[in-house]
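Left out: one protein chain. Kept in place: all the others.
== chain A ==
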């Protein structure tokens, strides 16, 4: 029907204006899509339902509009509802409105609907508040000055639509001055809540956010930011920055939400890592170059080779500690900083940490055994009890009722 109808697939990835590298993958095959068209439809006193203004012109053809116009100008029950119709290869998000006024309007009411059009496969929820807000502006302008119902005025509306379409697609924000009114629109993407932050987790600052002036952050963030280095864990950051732990946690959760920070497991030389999707490292030259730069011990010297790095990652498997790998491969001889190597691997998901979970298999747990449920990892237990890993390890070894599971 429309030649452009399937471009939705290419629209993926446009939603990352903030550039934090947080990929918001399309949900089960749907994609983040651009706004393809904005139109205003109204119920004309004599001509009935029609599109009175459309940008770009004729995107919604007459046949399509005729088929779906009942959903664009619906019955009174459905007015002021966000109504999305997805048929005939277009997805139209609208907010049908009726303004009652016996003096002004030929049929005692003026019915219109401002609609955004997307590809039929695209996600469109993020546009709903925008459609509603822009409609409210239009209602206001209509009530004040018959902005919409005056026949001659569509050129100005056309200009508004053009600006909105362009700016929202490019920058996700649009500000339009129209007469006395200024219209502010913004597309806000919502992600699910990040999981709660725990004491033993290590926040890692992503991208070049260090360059952002410190004053731009909120007060708590300003205070803890210097201690976020990919090595310190949350409890330690709280102690060193002298900020209450819960405050640090919610602050870091907030940073995770905005994709500024990623949480990693605490780095210990006794940790065990496992590779996954390691082939991506060699298959993408950009990634392997980024890795070489990142893991270099002395960036001014010759960068470590991909082969060395790959070999280092490849030797990570169950049962092999980081310490053993370092002793065997001597990463520092090859200008490789093993800590950065681990961080890079975790960050890009080439490796994952194999955690250790003590499980109590006896009948009645007492004392510390109550923590050995299989849900709390070794790191977390250490952090909660404040005991050294060594103590816990001995404790578990002595106890015949405790089994340890690595996963």
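Operating definition for what follows: a residue touches a chain if its C-beta (ideal position, glycine included) is under 8 Å from a C-beta of that chain, and two chains touch if they have at least 3 such contacts; residues count from 1.
In this section, contacts and distances are computed from a predicted model.
Colleague: Can you tell which of "RING-type E3 ubiquitin transferase", "Armadillo repeat-containing protein 8", "Eukaryotic mitochondrial regulator protein-domain-containing protein" or "GATOR complex protein NPRL3" UniProt lists for the chain that's not drawn?
Modeller: Record says "GATOR complex protein NPRL3".
Colleague: Given the contact definition stated above, which residue among A:99, A:146 or A:274 touches the chain not shown here?
Modeller: The single option touching the absent chain is A:274.
Colleague: Write down which of A:49, A:68 or A:146 is the residue touching the left-out chain.
Modeller: A:68
Colleague: Of the residues A:81, A:140 or A:239, I need the one that contacts the missing chain.
Modeller: From the options A:81, A:140 or A:239, the contact with the absent chain belongs to A:81.
Colleague: Would you write out the residues of chain A that touch the absent chain, in ascending order?
Modeller: With respect to the unshown chain, the touching residues of chain A are 26-30, 63, 66-68, 70-71, 74-75, 77-78, 81-88, 91, 121, 123, 125-126, 128-129, 132, 189-193, 250, 253-254, 257, 274-279, 282, 302, 304-308, 310-311, 313-321, 324, 327-330, 333-334, 352, 354, 357, 359-361, 372-375, 403-407.
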